[in-house]
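The complex appears here without one of its protein chains, the remainder shown in place.
What follows is chain A.
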């Protein structure tokens, strides 16, 4: 993962070194076992050759301590082969590490001993062994090239790798003493230290020929994520949520289309791991990342920016983001707006001007629809808070936190009850932020809600979206808090920017929702029997982790938007104004 982030960064930014993580397969899964800093030797359009003197942090790689030496990496950065035949890292003299695009690594302490993780790792290994990357770093090519055994793409990659490696070898011999010092001649196999290596190389050769037929059967484009999955298991989908199960959330960068911008890649992983979480934050982060995409965009010949950018260039970016986590309503609204902005550009505008216009529009949008909107809402909401109030709030909402801080700064004396729930515990952030501002905070889990809600005089809730029928679509648990607040006669105040309004409607939480990974509910390892470890092996046991729920409109007293405060059922009004404003901005 970090490997390819590094490579892309490297190529984009012209950096001279790149960090490469070597990942090893454990019984538990993939584990990062070594990091190395690789220096560029030479990069062509298709190939980057790296060398490194040091392999750092490899203490977990057993038996490699004595093999510290030069590492040269052969990484074809050709578009397709970047992910498939990522390259090989040789660890002189006895260990060969093959880094594949899946962020996985094949460690070959000698040719016979493979800890292959992914199915195509072995083919890469064979390719490597057939070409340049002998364990001792020689450039000797195998006499029997398994040319016929390889498919066209693999062959192409192999040739490229071979050629590049040969060049690298020449260059290394000529210029860098590091590589030449670590590149013994094949004849030096007579020395004691090299004796096993020559055996190994012979063995390798025989292995490569014997495995030719296997090569034939190897898929050209394997899907390692599915291939590595364990045998078919019972369907763990909860039947009445079955329509919400999509492809599982992406947590890695394997199989990322080449067009996806590194910023988008980074954001995708951040959203899938909840580093960037919340409707507002995800929308802003996405817009900023898309701004970078636009800035680094060049219009191909024969087309114009308005025609090409949104349809051709942005869609793979957005698809990638979507595969990391489905879009929030605010993100969807922002994308609709952005596409509209691009589509209405004059095709005759010169590219730099057009790009600058788009970036300015994005900045304006973020400022007006998110930043200033939040300020306006926070001011309005703060004006609802009086001295002596007990404000009930749930999980985390940036605008609620801001509103409470604003009220505190305005000198109001009130208390906040933060209700929180598993598995995200977002309320801890709220509690921390409010406590930092000197607000009297109490923190409760949602099971203690009846106690927490007792004495509450206001309930401030953030929104993920406000639906067309006035219902509030927000973090799972919000409906319970709103219900209890209503029961305790505390008015429920919802703060939502107009960008969060959608014309979609839902009557219950099943119609639209997002299901989080079930593993979030399993519990920590240390709890032993008191956790759900191994739940997938239990027949008839299912876990359900809905991220949102829908709060009925009758629980909501008022919705505060930057356009004004209104009853929840008037949501379509805001949505219309908001959609209209999008066209104007």
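Following the convention adopted for this analysis, a contact is a pair of C-beta atoms (placed from the backbone, for glycine too) under 8 Å apart; a residue touches a chain by one contact, two chains touch by 3 or more; residues count from 1.
The rule we apply is simple: contacts and distances are computed from a predicted model.
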* **Options "Translation initiation factor eIF2B subunit beta", "WD-repeat protein", "Cytoplasmic tRNA 2-thiolation protein 1" or "Small ribosomal subunit protein uS7 domain-containing protein": UniProt name of the undisplayed chain** => "Translation initiation factor eIF2B subunit beta"
* Which of these, A:299, A:349 or A:542, touches the one chain of the complex that we don't see? -> A:542
* Looking beyond the chains shown, say which of A:297, A:327, A:414 or A:443 touches the absent one. => A:443
* **Touching residues on chain A - with respect to the absent chain** => 238, 240, 418, 421-423, 428, 431-432, 435, 440-452, 475-477, 479-480, 483-484, 487, 508-510, 513, 521, 523, 527, 529-535, 538-546, 548-552
